[in-house]
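Every protein chain but one is kept in place in this view of the complex.
For chain A:
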């Protein structure tokens, strides 16, 4: 327990900054027009302003109550995102099966305990399923292995 509600202080500040930036960008880059004929900037500018106001409404009371400091779970976050990225960068050059295997092994790192055999079986099963459902079933033009198609 902290003396201030840091969750809402961080959240409110982020919204306030985002709202002010959105307002500034809309005002400076797009025509606001007038009420009778609103320009492309008017609605976004209003939204930015309201965003900033609600950010303030969340931020200010948070200074006056106890709360908690949000602690992100770094390990799952990094492992899951890395898994997605490895899929993204392997699917075109290498094909569906290598991308699937890479994803399954990388996201498995999100957990504390590693069970390699289980992960390997899961990778194999999901690869077969992915090829059957997506390449064969739905006809998505991704080969299982890229080097076979050259």
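What we mean here is this: a residue touches a chain if its C-beta (ideal position, glycine included) is under 8 Å from a C-beta of that chain, and two chains touch if they have at least 3 such contacts; residues count from 1.
Please note the rule applied: contacts and distances are computed from a predicted model.
Choosing from "Transmembrane protein", "(2Fe-2S)-binding protein", "Tripartite tricarboxylate transporter permease" or "Methyl-accepting transducer domain-containing protein", the protein name stored in UniProt for the chain missing from the display reads "Tripartite tricarboxylate transporter permease". Although one chain is not drawn, its touching partners on chain A can still be listed: residues 7-8, 10-11, 14-15, 18-19, 22, 25-26, 30-31, 34-40, 42-44, 47-48, 50-51, 54-55, 57-58, 61, 65, 70-73, 76-77, 80-81, 83-85, 87-89, 91-92, 96, 99-100, 103-104, 107-108, 110-112, 115, 118-119, 122, 126, 130, 134, 138, 140-142.
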